[in-house]
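With one protein chain held back, the other chains of the complex are shown just where they sit.
As written, the chains take the letters A, B and C, and residue 1 is the first residue of each chain.
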Amino acid sequence: MSPVASVHSLWTVAAGAPGKIPAPHIEYAELSPTLIVLGAAVIGILIEALVPRRHRYYSQLLLSLVALAAAFAAVIGLAAGGFGSSKAHIAAMGAVAVDGPALFLQGTILLVSLIAVFTFAERRLEPAAHGEGASPARTKGRAWGRVDSFAAQPAAVPGSAAEQAAVKAGFTTTEVFPILLFAVGGMLIFPAASDLLTLFIALEVFSLPLYLLCALARRQRLLSQEAAVKYFLLGAFSSAFLLFGVALLYGYAGTVTYAGIAEVVSDGAKQIDPALAGTMGNDALLLIGAALVLMGLLFKVGAVPFHMWTPDVYQGAPTPVTGFMAAATKVAAFGALLRLLYVVLPGLRWDWRPVMWGVAILTMLGGAIVAITQTDIKRLLAYSSIAHAGFLLAGVVATSEDGVSSVLFYLGAYSFVTLGAFAVVTLVRDAGGEATALSKWAGLGRRSPLVAAVFAVFLLAFAGIPLTSGFAGKFAVFKAAAQSGAGWLVVVGVLSSAIAAFFYIRVIVLMFFNEPKADGPTVAVPSPLTTTAIAIGVTATLVLGLAPQYFLDLAGQASVFVR
Amino acid sequence: MNPVYYLYLAALLFTIGAAGVLIRRNAIVVFMCIELMLNACNLAFVTFSRMHGNLDGQIIAFFTMVVAAAEVVVGLAIIVSIFRTRHTASVDDASLMKL
Amino acid sequence: MSFPLLTVVAAVPAAGAVATAALPAARRTAAKWLALLVSVVTFALALVVAFRFDPGSKSPYQFTESHAWISDFGVRYALGVDGIAVALIALTTLLIPFIILAGWHDADPLEEAAPNRRWRPTQGFFALILAVEAMVVISFEATDVFVFYLFFEAMLIPMYFLIGGFGDRAGGEDEDGAARRRSNAAVKFLLYNLAGGLIMLAAVIGLYAVTADQLGSGTFSLQQIVEARAAGRLHIGTGTERLLFLGFFFAFAVKAPLWPLHTWLPGAMGESTSPVAVLITAVVDKVGTFAMLRFCLQLFPEASSWATPVILVLALISVLYGALLAVAQRDIKRLIAYASISHFGFIILGIFAMTSQGQGGATLYMVNHGISTAALMLVAGFLISRRGSRLIADYGGVQKVAPILAGTFLIGGLATLSLPGLAPFVSEFLVLVGTFSRYPVIGIIATLGIVLAALYVLVLYQRTMTGPVKPQVSGLPDLRVRELVVVAPLIALLLFLGVYPKPLTDLVNPAVDHTLSVVDKKDPKPTVQVDAVPGGGRHGHAVREQDVEAAK
């Protein structure tokens, strides 16, 4: 059926005799990963409502882990079932694609979220009593732990008596788990969305929970709230642009399905009746619309010049959330970006490639250069994530299967490194909570060599030193770019990674070659949860660095989009 | 009347909204401007839907409203909490994190 | 599939590094002995390679191993050695035990330092040394450009920690300043080399793109590319080839280091402990020159000959510039560093002279310079550790109180100024002859280097060792047994290779000829035909048997 001729029909069932409402046909099995996660999220809300406070933590944790694991298993099952390759098609009446890239990215997101849940659930790092009421005696008297890194009572005004009471009572915000699950659900749909509306909905579905999560830090709540407000306003702003872009594209093609738009784009909308020639096939609409949609996605991946939110939000948000955002959001957003560019706009390649080249270069250089002078570890990592977005874009613009697979691999490799890095950040603490000021990290290598060494591994992976996953990923994307004839893009990338190396090295110097300060931070001993998270991060980093072939194959097989 | 005018109107509204976001300080007002932008989109959708003679645009408009509502919920929650903390809704005061 | 000898040679030190690092803080001495043992075993393995290597064989590479690794990148885990690689592996594995032995106490925690169970500098120090050894060995063995690149880059990290983490005791005063200078030097070392390496990365990717474009599937196999070139299946456009060559050469020139990319070396060598300094200049930097010989020339013959004039001039500048700055140094180790820059100039000169004498000499030079610098630098290190100062001005009349130390120092110095009878003379003269026979003017100017070498060595010796005994020096003890064990074999080796370098040349010559054949260059013929004359008859076969006997 030609998508253009028959309008998109999940929402409007035109066919059939009047009086009868034929149910839309949904492939529940193929959408199971998303459904499981969202379902679990709903259950999580119910738990919050019904289960007594003291049981919530464990039930929520259990629920989330089970749900995510099950969803991951479902993804594996689908992939094994050949939905990644031969049986790949567009499910849910054209709303959601089930194909290689979708499954690969969903798998990655699910794994990342699983690890993120570990860090969310960490309860050994925070002293139960802190803030004004915290006296050493109390902290000593009451063992560390039993509270996580989220606000005791988000509704309570920071510093108020209510907050102190909540803190003393040892309240915790177990709602984070269902919220997280909602976000994950949205992220699962985002890269699979195969019409613009689903894209928009998914975007909102995972953005709104993130806005909330950002606001939930237990310490430094002012920063946390500020981060939330900034993220929210800018996010809403950008999604408005995206929506307008969608509108324009719809106006251009008369449909919002990717396939439909792609078709119109490719054969300039001949068989449209001339009455609508004013809008139909009007390239201005197409180009502006495409540009606006791209902007919405570039905002999510944090590409220059739409990156301003990244450092502030990364710094203000609770570190576990930051880690989750930095990893999962990038994966989802790049997935959507790939699908948009490869499925909807291939016919437009010669228009958007140069633009994206420019964006990629700006992003690589901008991120690397500004990071040099950062003084806060979380901001530093934020800028580094911007630079990495640039490298990924270099792979995206390759417009070849190699490009797709390289980006997929890079995303997988990068997300684990990021999660691990932020997990380590949660460990380095002083009286004021996490000690994120770089100056406080001086001599960390002397105090606790192991943690410092692990962090060094992550930094080296960020820097793309050989034998780490970072190098394999970087090589893959640059290779793809070079083969697509963008050699100079590679050169710029190489130069910017040389610049980037500078600040990663600076941190290493700080940790190992500087004498520890007397009032320096201590490294808290985490529970097995965070330990596992970090361990997984390190393992992934080294395995993907030393023997990437298997995963490259995986990405390679998963690099074909269903049209 | 030529449907293109509706589009112009939509564009105008969108621009006004965007301008408002840039100009106004009060978080609530900024947020309202964003809502205005969304509504501009809705207008565009409906117009196009009419031009194309299919219902997708209108359906989408409904979805947009739902999303906008959801955004309001989350947004207001955040803005209110920050207002209670700082006793101000000016977005310019929330600038602890910079550089 | 035969026994993976080459892999083992690299794997042993790698495993040793892990094992050493794993030892608890208390078992410091055990770590030292373990590291020493491992390094000796590695050397033994290297000797096995050297003796089972057959210089006469037709195939350019021997003990080859090749396993699929990252087929997406066209990367195979492909190892293989030619004579040059064997020689350099032997040098590396030979030096490491001495480096470990010389650095025996360099990483001991300070007496006043608070006991810290987690912080294990000693274990770290020796583990890092072994790690560097493993990576250097692999990069000598790699016949796959990508594999080489991986370890060429990766070895920066352990080196970086060695330089930045361990330095001379500044004799109490200004420990913080010393630490700061040290970490700056380390950062400079790393960024410099990283930048070079990343530029090279771009070229590596470019190479892949080209091969993938023309051979169907991209490859990094040196042999495949060379053969494809020979067979005409692969033709890299002139412009592209030159760009790729520059990309590779830049990285190697930084590592080598070649003027004007040398400024990281004096700092790195000056601030690090002398064993580490030896590791830098005698082992790690050799990878750069080696790679010029193996990769730059063989992958990009045309581009190499295109760039030769410029490179020769730069090398010439390095020779004189390094020597002149060495003369002006006030710091013993920086002086030796600049001397090394001068010597690397000679090596590069020999490589790009494109004559069998030049390249053979350059290869010998790498080995000999490794040994001689090790001897000189380690003795200097012993001296510095006694007095706690690197300044030449703080010494004087040492030979009165520590004659053996002075004597060994002098021999090391004489080797550095390439006195006949000591190994470096052979290589330096070969390089000069090789250069002269193709570029007489450059050859003659380079010969000035031997005068300047005499100047800086003798000035150094005179200021430190001779003259009236300085009061602070009067108490210095002479070389201890451990130190003698380190120096004596090196000196013996210098003498042996100075008088009988034939084993080495026999090893190297075929490889050099192969390289030259790939680059398609022939030695210039003598202008005058010399016929066998009475007294010249000894150039007939009569001598050949004598050679054979001598070789035994």
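Observations on the model:
Criterion: contacts are C-beta pairs under 8 Å (C-beta built on N, C-alpha and C of every residue); 3 or more make two chains touch, one makes a residue touch a chain.
Everything below uses one rule, namely that contacts and distances are computed from a predicted model.
Going by its UniProt record, the hidden chain of the complex is named "NADH-quinone oxidoreductase subunit L" among "Peptide/nickel transport system permease protein", "Sarcosine oxidase subunit delta", "NADH-quinone oxidoreductase subunit L" or "Ribose import ATP-binding protein RbsA". Here is the thing to keep in mind: the chain we left out touches A, B, C in the whole complex.
Checked against the hidden chain, the listed residues C:A253, C:L414 or C:V473 yield one contact partner: C:L414. Among A:W352, A:F422, A:F512 or A:F561, the one in contact with the hidden chain is A:W352.
Among A:F104, A:W309 or A:Y414, only A:W309 touches the chain left out of the display.
In the full complex, chain C makes contact with the omitted chain through residues 188, 191-192, 259-260, 262-263, 321, 324-325, 327-328, 355-357, 360-361, 397, 399-400, 407, 414, 419-421, 425-426, 429-430, 432-433, 436-437, 440, 443-444, 447-448, 450-451, 454-455, 458-459, 462, 465-469, 499-502, 505-506, 509, 512-513, 523-539, 543, 546-547, 549-551.
Annotation for chain B: contacts to the undisplayed chain at residues 18, 21-23, 25, 30, 91-92, 94-99.
By the touch criterion stated above, the residues of chain A touching the omitted chain are 229-230, 233-234, 237-238, 241, 283-284, 287-288, 290-292, 294-295, 298-299, 304-306, 308-309, 311-312, 350-352, 354-355, 358-359, 366, 369-373, 499, 502.
In the analysis below, only the chains that are shown with their structure count from here on.
Chain geometry summary: the mean Cα position of chain A and that of chain C are 46 Å apart.
Rounded to whole angstrom, the centroid-to-centroid distance between chain A and chain B, based on C-alpha atoms, equals 24 Å.
Residue positions of chain A with contacts to 2 or more other chains are absent.
Residue positions of chain C touching 2 or more other chains: there are none. By the touch criterion stated above, chain A contacts chain C in their complex at residues 405, 445-450, 460, 463, 465-467, 471-472, 475-476, 478-479, 482-483, 487, 490-491, 494-495, 497-498, 501-502, 505-506, 509, 512-515, 547-549, 552-553, 556. Across the complex, chain A is touched by residues 4, 7, 10, 14, 17-18, 21, 27, 30-31, 34, 37-38, 40-41, 44-45, 47-49, 51-52, 54-57, 59-60, 63-64, 67, 70-71, 74-75, 77-79, 81-82, 84-86, 91, 94-98 of chain B. The part of chain A that touches chain B in the complex is made up of residues 7-8, 11-12, 154-155, 157-158, 197, 200-201, 204, 208, 211-212, 215, 221-223, 225-230, 232-233, 236-237, 240-241, 243-244, 246-248, 250-251, 254-256, 276, 278-280, 311-312, 315-316.
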